[in-house]
Structures are given as structure tokens and as C-alpha cells.
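With one protein chain withheld, the remaining protein chains of the complex are depicted in position.
Each chain carries a letter (A and B) given by its place in the written order, and its residues are counted from 1.
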Amino acid sequence: MPTTVLTYIVRRLIGAVILLFIVSAVVFSIFFLIPRAAGASADDLASRYVGKSAGVEQIHQTAVKLGFTDPIYVQYGRFAKGIVVGQDYNYGPAVEHCPAPCLGYSFITQNPVLPDLLDRLPVTLSLAAGAAVLWLVGGVSIGVISALKRGSALDRASMSVALAGVSLPIFFTGLLTLSIFSYGLGWTAPGGANPMDATSPLDWAYRMILPWITLAFLFAAAYARLTRAGMLETMNEDYIRTARAKGLRERDVVVKHGLRAALTPILTIFGLDLGLLLGGAILTETTFSLPGLGQYAVQAINNNDLPKVLGVTLLGAVFIIMANLIVDLLYAVVDPRVRTK
Amino acid sequence: MMQKRMMTVAAGAVLALGLSACSGGTTSTTPTAAGGTADAANAAVTKVLRPSTTKGGTLRFGMPGDWDSVDPGDTYYGLSWNFLRNYARTLTVFKSTAGAPVVVPDLAEALGVPSDNATTWTYKLRDGLKFEDGSPITSADVKYGVARQLDKDTFPNGPTYFNDFLKDVPKGYSVYKDKNLADLKSIETPDAKTIIFHLKSSFAGFDFFAQLPATAPVPVAKDTGAKYKEHVVSSGPYMFDTVSLGKKYTLKRNPNYDPKTDPESGRLALPDNISVELGLNAPDVDNRLIAGDLDVDINGSGVQAATQGKILADATLKTKTDNANSARTWFSVLNTDVPPLNNVDCRKAVLLAYDKTGYQRAYGGAIGGDIATSLMPPMVPGYKSFDLYEAKTKPTGDVTAAKAELAKCGQPNGFATNISYRAERPKEKATAESLQQSLAKIGVTLTIKPYPTGDYFKLYAGKPDFAKTNKLGIMVYGWGADWPDGFGFLSQIVDSRVIRPAGNTNLGIKIPAVDAQIDKALATTDITARNAIWGNIDQMVNENASVVLGVWTKGLFYRPDNLTNVFINPAFGQYDYAAIGTSKK
Partner (left out) sequence: MAPPEAVLKGPGKIEGRSLGQIALMRLRRDKVAMTGGGVVIFLILSALFAPLIVGVLGHPPNEFHQELINADTQVPFKPWGGVSPSFLFGIEPVNGRDLFSRVLYGAQISLLIATLATMISVGIGTVLGVTAGYFGGRVDSFISRLMDIFLAFPLLVFALALAGVIPDHAFGLSGDSLKIGVIIFIIGFFNWPYIGRIIRGQTLSLREREFVDAARSLGARHPYILFKELLPNLLAPILVYSTLLIPSNILFEAALSYLGVGVQPPRATWGGMLSDATQWYQVDPEFILPAGLAIFVTVLAFNLFGDGLRDALDPRSR
């Protein structure tokens, strides 16, 4: 049996890597084609990186030097190679070496993209991790309790709140909580406080508590609903009745049998949501002015700095694919039927 | 945000800088300690508030966005020229003083000595000048600093005054291609302390060129070209400690800076450390200033519109503000390449119809500035008072007169065109919307087109081909003087000969008569006569209906309590960043 698990894992890993390459190729192509679709030539692209007094010939030379005139597959090949072995960019007085893995090089800030991403990752990580803990614990507990006390006032109330929660956009709730708790009452840090500048773990939590709660509320609402639905389904199953008939304590019935079964789809979704969030919680970071990957992506897009956008998108894809993979692997470990597919 | 240097020439008052402020303030280590100058609105506009010589603390600057570069050879932002005096010394420099702007010698021991009818300028360096690593600063280092920034491919951002005025600069000259500095004959360094500039034609105001960041010395051995901004070698009281491009700079004291070699500039170097945070959200900068989390908004253009409302409504906060003038005008350019705006009567219709008060409101009402009737604000020498389009008599616009002009130009029912602005600037968006609304009254339909700020001049409004193809009839803009006189304000925006294929500062003003007058002004040595010519040039540009005038800027600045020695430096129209201190440890 271990070999089957191993084969499954290896197969999925290879699948994940292939998927990553496909995604990177598609993303690269689209970002390659976008400016051309908008009517820009290679020279137009290069003109952003030359001086004010550059002549036409100079611009063209820069375009050639930066590789803009090469066909798309050559440019992609270079990019893919760069991820593995690093790349050199020759754009003028200096040759810039972008060490492996080179996720791209921004000609506007003249720096490789990956260090920027790694710099901002902790902020997004802080946001995602803190909110994830809150929403998983909060959402699931409320869902379980609502399911168990189905039809009660508590159930109806919490489901109403949950329904409201999934109907609210975070940039609305964020603005409201900022104006009430941060500006009005002064309980929480003002927007824009960088969590990574915190002087202590307590300070870190102080800076993040409002974004955490606001973000978690939205997800918790969804998870409460999901958990409740899942629990209701499982609790109706025969084996629950058997467990009760066997004389097990109600708590064991609920947790060991009911919850475990209901949790599997929840965990799947949790993995995917977390992966998505790590790729850049754009809306939350913009609303609360957190200098994470999401804000980086928006700034890069606003500046038309495509290598940065490419880098951030790929990183996001990596997280999503990784999350998918981990969830699938956990499934394989838990459920033998999956492996033999 | 591409601000240009801001200058203010306050009428008259010059205050002696230093300990003995007129209110008899003593040095204080706690904010609002008894004996310090009391907080009041505009207390730091023409005087020094809380004068101090107490050293210590970390001065925390913050900024929404970023500026072009900390490399002295590659920067064109007023805030940058203000700030770089902390880590770079130039041949001459604007003194850190309140009241009126004055250029004093910095690296040089005296102001420039002209000869050959002001086509040759000579400076002698002081003794004991050192870089941050202890190596001596020589005239060759200053020459190298100027020479390297002539290469506008490597350094696309800075001003081009040296390129335009130095004599016999080889075409396409770059120190990275031609390593032999002696080939650049326009600048001579006969010995380690003397530097001589040779110009194409006379220019009496060369000391203004000498204070440009370009004359900051750069050691050849440490020059890494476009990467130099990652570690600029300091010649000033501070040196770079950590550089995280786009995020944060920290500076610490330069042990090899000797204040005795710097008697005239007014630099005080009070804080022990300086930090600059970049890429912040504009409203957050204001919030953090008020909360005491930041000391200075380095952007230096004042608080956001929303903060303005909050501050003005609060009596206590209001005492911590300064509403300062600066030599900057917000205006929009009418593109004569886009029909029917090629017809002067159509342009005049636009100028008669638009709501001047609406434009002012877009920038924050009276606090944001006074309604402009000319390009140059009153504080710039050469300012001429005229009102060609009824800004004073009919500030909300004159629909009847405008329609008459429309009939004259053959568009009695109006026409349609596009208006561009920098997407990240809410005030420019408000301007575009205001113009759209007021011009709709005469049938002129504007379609609003935002473009990214970073590329606005390189790819969009500043690229004539793009502007023409995309029918950008009106381009929202603004300009501040590089230094306080007509040349410093107008030359880069109304002279048609500075128009390039891309990256323009003149967005489309092409009037041959104006060009002729500019040449005349450069050749006129008498200051009064010269100023009068610039005033006429301003009037000609407006008679030609080339610009939609907005406001002469005022900024509403907020200064937290812990700032010491804070005052508006009239040369920049911002708080002086080289003499300011903090009482927070």
C-alpha cells in the first residue's frame, strides 16, 4: 500500500509542475500579447526605458537589447530558463544579473522581481494566516452549533448574520470598520501600518487585528453556512445513528464521526481559499493600505510594469497549485479510493 | 507625481536664522515646552517655529508613491532637491532660511566668477571637503558629477540645463562610453580646487545652475551608473545606511562631514538618523502625521483634501498648519495639434466658458490656491497682472461670450475632444470632471482619459504623436519654477524648441513670437528689463489662448508638535528638510 501512495504523490507532483509551466506559459503569452493588442510595437515598449532625448534608432537598439523584438516563444524560453538558472539583462552601462530563480526583471525600477515579492510576502502571510485561524475556528464552530441546534433562534440568527456576511464586499466593511473602530473610537491602528514594522508580537497583532477580523468575518460567514449544511447531511447518515445506538457520548458522536466527515469538503475549500489569499489579498490590502503582494500587484498594474505583474501572478498561481496539491495529497492519505483512480 | 522645484519669493521679510528667533525661544527638548514659540496657524511660513540646535532623534519622513531617484544626476522633483542637501553638497546651494530665497556658496568658497561676457564661470572649492569614506572631494569629482548626468539615456529624469548650455558637448556624449574625462572640454579642472565652465552663450544666472544637484561630486571609482542610486556616496552631513528602493531609505550621520567646511548653507543636521518611507497611501500619511507616527510628509505639497476638511474644522489641529504659497501653477494645456483647437477662437471659447471657481475647488478651494490669471504667480519676479478671460468678473464662466467665440471659429454647436489627466491624482480627476461639466454648457463634450502618472510624460500626454492620435485636446498639468525667475518658471514650458518626441515638459505650446522673446530675454543683462520681457511672454501665451489656467498653488502643510526648527524654505515652497529637527528621541 505505501507504494501506491508514493506513486500517487509522485504523479500529482509531476502534474503540478506541468500545470505550473502551462499556467506560466499562458500568463506570459497573455501579458506578451496585451500591449501588442493595444497597438504597441516592440519599439513603443522600449521607449519607456530610454532617456528623453533618445532617437528612433536608439530606441530600436534598446528594444533589441532587451529582447522585445524576439518572437514570443523565444522570450518565453528565456523567461523559463531564467527561472531555473537566472538571467542577465544588458540594458546600457551595466549588465544586471538576476539570480535563479529569476521571476522576471522590472525595467522601470531596474531590479529583479523576486526580492520584492519575498519582501512583501510576510505581510500577506500575516494577513492570511491570522484571518484564516479566525475564520476557520469561528466559522466552523458556529456552523456546528447551528447544525446541532437546528431551527433554534440561535441557528436562525447566526445564519442570518452569515448570509449578510457573504453579501458584503470587504472594501465596504473595511471602510466601515476603519471609520468606526480605527478613526472613530481609536481602538485599532490607523490604516497603512506595516505589520512587519511591529515592535513586538502584541504590536503586530494590534496592527493586524482590524483587517483580520474584517476579512475573517466574510469567510467565516461562508464557512458557517457550509459547515452547517455539511453537518446536517452527515448527521442524517446511518452510521451516526449506529454510533448513537452504540451508546457513544453525544460529544464523541458529533466530533469524532459527524464533524470529521463534514470537515473534509470544508478543508478542501479552506486549502483553496488560503492558496488564493496568499496569491494576493488585493482588496483587503488596498482597503487597509497593507504593503503586501496584493498592493504590489495593483501598483504594478497601475504603472504598467508588466514584469512585476507577471511575477506576482505566477507566485499566486504557485500558491494555488500548491494548495490544490496539498489538499489532494491529504485526501489520498485519508481516502484510499482516491488513489486508485 | 512630477513636481518641479518650488520657489517662493516673499515680499520683503528676511529673518536671521538661528537660535535667536524673535519670540526669544530657547532650545526645548519637549514639545510645546514653555519658552518655545507657540503653535499658531501659519507660524512657520515666514519665520522659524521652535528654533533649536538640539541634536538627536530620528526624523521620520513618509511619502505616498515615490520620486524619480536619489541619484543627484537623475532627479527633477522639488522634494528631492530639498532633501538631497542632506547627503549631497553642490557648488552653490539655496540657503536654509525662511523669508526670501538666497543662493550661497556650498562646496565653492564664493559665488561664481563670470568672465568672457558671462560665458565662462569659475569656482574655487573650499578646503577639507571629504566624501563619506574620507577621501577628499576634488574639482574632478564635481566635473564628473556634471559630466555623467549629460548622458540622458542612463539618467533620463533630470533637467537638461547643462546639456543645453555647455559649449561643445560631443553628440551622444557619455562618460560610460568615453572614459576619458579630459575629452569634455566644456568643463576645465586646472587644479584640484578649481573648476571652470564654458557656455555656448552668455547666461548671467549661472549660480542657479551651480546649485543644481548635478554639481554634487561623484567619485568615479564608485559610480555604478543607473545603479548608483542604490548607494549614493555622500558629501553631506548624512550618508545612506539602508536603501530599499520603493520602500524605505535610512540615513545616518556622515562621520567625514566637517561642519566647519559648511559655514554658509544653513544646514543644521539636527537629527541623528533620518528615515524615509515610500509607497504609502496618501490619506495614511496624513493620518500618521496627525497621530504622531510620522514627522514630515516629504512630498511637500500639503495634506489631502479630506484631511484639509478635518483639520480646518478642528481648532487645535488648525494651529499646527501652515498655508504657504509656492511658485507653482496648476493649469491645463490646449493642444493645438487637435482640431478644432488649432483655431484660436475655439480655444478662446473654452477659456471664456470654463468655471474658474470649479478649477479652484478641485484643488481645495481658497486654501488650495488663488484663481490664476497668468502662468507665473505673483511671487515670481516678472509677474504681470492681467485678466484676459474674465476670471475676476465672471469666475463661473461666461457662456454668452464663449458661444460668440464658438460661432467665430465655425463650431456654433460646440465640439468633442478628450481630456487627459494623471490617474493617481484625485485633484486632477476633479479638475477633469469640473471642466467636463462647465464646458458642456457651451456644447463642448469632453471624454475623460486617465493615464498612469509614471508614464504620463513619456508615453501619453508628453508624447506629441500619442496626444495627437488620441485627440487629447486638453491635458491637465501643472508646473513649478525650477528657481525664482522668469527663465526658471517659463523656459521649460512655453519654449517650442524644448519639445522632444517624448518625455516633454512643454506639452504643446508653439508660438514663434514667444520663442523670439525668450531669446531676447536671455541676452538681456538688465534684471528689470529681463523680468518685464518674461511678463510679456506670459501675456502672449495667454493671448494665444494656449492654457486653461487653474490656481496659483498654496499648500496646507501639517507639522507635528515634535518638529523643531521648522520653517518653509521659500526656495522650495516646502518645509526645509536640511535644517529641521525632532524633539522625539
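The rule is short, and it goes like this: contacts are C-beta pairs under 8 Å (C-beta built on N, C-alpha and C of every residue); 3 or more make two chains touch, one makes a residue touch a chain.
These numbers were taken from a predicted model, which means no experiment stands behind them.
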Notebook entry, point to check: Considering the complete complex, which visible chains touch the unshown chain?
Noted result: A, B
Next item on the list: Using the touch definition up top, pick the residue from A:232, A:248, A:261 or A:326 that touches the left-out chain.
Entry: A:232
Item checked: Touching the absent chain when the full complex is considered, from B:305, B:509 or B:568 -> B:305
Notebook entry, point to check: Taking the entire complex into account, which one of B:98, B:430 or B:579 touches the absent chain?
Noted result: B:430
Next item on the list: Taking the full complex into account, find the residue in B:54, B:135 or B:470 that is in contact with the omitted chain.
Entry: B:470
Margin query: One chain is left out of this view; which of A:4, A:179 or A:242 touches it in the full complex?
Written below: A:179
Next item on the list: For subunit A, enumerate the residues touching the unshown chain of the complex.
Entry: 19, 22-23, 26-27, 30-31, 34-35, 37-39, 163-164, 166-169, 171-172, 175-176, 178-179, 183, 229, 232-233, 272, 276, 279-280, 282-283, 286-287, 297-298, 301-302, 304, 306, 309, 312-313, 316-317, 320-321, 324
Next item on the list: Since one chain isn't shown, list which residues of subunit B touch it in the complete complex.
Entry: 282-283, 287, 304-310, 312-313, 357-358, 361-362, 364-367, 423, 426, 429-430, 432-434, 436-437, 447-450, 470
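The criterion applied here is as follows: only the chains that are shown with their structure count from here on.
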Notebook entry, point to check: Taking each chain's centre as the mean of its CA atoms, how far is subunit A from subunit B in angstrom?
Noted result: 41
Notebook entry, point to check: Which of the residues in subunit A end up touching subunit B in this complex?
Noted result: 44, 47-48, 50-54, 56, 58, 92-94, 96, 108-111, 116, 119, 183, 190-193, 289, 291, 299, 302-304
Next item on the list: Spell out the part of subunit B that touches subunit A in their complex, as residue ranges.
Entry: 151-156, 160, 163, 174, 176, 224-227, 244-247, 279-281, 283-285, 287-288, 291, 293, 423-424, 452, 454-455, 458-459, 500-504
